[in-house]
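Just one protein chain is left out here, and the rest sit where they should.
Up next, chain A:
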Amino acid sequence: MNGISQSGMSNLLMQLYDNSTEAIFFFNSDDSVLSMNKAAEKILDPQVSELMKAGNTEAICMACKGFTSTEEEQTCISCYMSNPNLDIPSFQVFLETAGRGVVPYTGSIQMIDSEKGIRAFMLRDLTPQFKTSETLHQKTLVKRVIKAQEDERKRISRELHDSVAQEMLSSLVDLRVLKYMNVEEDVLKKVKQTEGSLMRLLDDIRHLSVQLRPATLDDLGLEAAFRTHFKWVEKNYGLLVYFNSDIRSKRFEGEIETVVYRVCQEAVFNALKYAEIEEIHVNLTLTSGELKLIVSDEGVGFDVNAPTYKGTGLGLFGMNERAELVDAALSVQSEIGNGTTIVLTVPLMKEETEVENHNRG
């Protein structure tokens, strides 16, 4: 103890004991409570802490709902209190608290005075950490699901495009050959009809493949994929999309392109479904180290702070999750009667090669 006196040290320890948010109990050799700090009193039910102070050796069991062993989540078998000579540096224990129900705590128990058999039992609130790790877990899970969905879509889309559509095309060619053979008029008519329906079927397969995941996105990049998609939107829904881009066919990392494409798709669909508009503006700009997507409409808008979900409400959530996949920022500005603007800002790594190596690992 350099530079600090005995009294100074005990003063510090007293302050720690009084002001700590960790609950500290001192147990006597007979399992009665010698002393407990303010934090400990605070978390326990007042009745229980009264009993404890009165020296009731069973009081702790009224609050304790068991600890986590390798066998069970909450158990009393080989209780941490049972063996006075066993120091456990950390274990998880569930406590019935005042007003908060059963809450998990990290506990530690150790002998501090082996002659008198005095043990210190300390508790640290685990709930915030639990929440953090749960949220983290949830987010990782959602991201994995998104990725898995994207991969699966890609696979099916490729399969449809490369093998099913190709096979269909070759049978169509075979059928066309029939027309130049010496066949009767009524057969020819039927062949033509079949050719028509096969062609529609081929179109349907192609549409399906593109809808699942456009091959243009992988082959030609964002601009091309957007143009095809917006043309499709116009034809199918009569919605005009004004698309501006200054990325000059530049290619980005696959994951980034997917995120930008999907977020934009979702934003345009939202506008289409709910904004009650005829046209929408989509801007794609590239500045140093940033790729920015702006989707704006002048439709009915909504209250950002208290959105009334007309759909599942998953769209906006999904956009956020997707944005997080590439550390992008997503902002939604909207006002009732004043339209909606969605801005996605994707940070780009300076060295493209570095990015690639980083993500291959």
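As a working rule, a residue touches a chain if its C-beta (ideal position, glycine included) is under 8 Å from a C-beta of that chain, and two chains touch if they have at least 3 such contacts; residues count from 1.
Simple rule for what comes next: contacts and distances are computed from a predicted model.
Engineer: Which choice in "ABC transporter ATP-binding protein", "GAF domain-containing protein", "4Fe-4S ferredoxin" or "NADH-quinone oxidoreductase subunit L" gives the name that UniProt lists for the one chain left out?
Structural biologist: From the listed options "ABC transporter ATP-binding protein", "GAF domain-containing protein", "4Fe-4S ferredoxin" or "NADH-quinone oxidoreductase subunit L", the omitted chain resolves to "GAF domain-containing protein".
Engineer: Where the complex has a chain not shown, which of A:Asp18, A:Glu134 or A:Asp203 is the residue touching it?
Structural biologist: Reading the full complex, the residue touching the unseen chain is A:Asp203.
Engineer: If the hidden chain were put back, which of A:Met122, A:Leu239 or A:Ala267 would touch it?
Structural biologist: Candidates A:Met122, A:Leu239 or A:Ala267; residue touching the omitted chain: A:Leu239.
Engineer: Considering the whole complex, which of A:Asp113, A:Glu152 or A:Glu276 touches the chain not shown?
Structural biologist: Only one listed residue reaches the unshown chain, and that is A:Glu276.
Engineer: Suppose we count only contacts with the excluded chain; which residues of chain A make the list?
Structural biologist: 196, 199-200, 203-204, 234-240, 269, 272-273, 276, 278, 311
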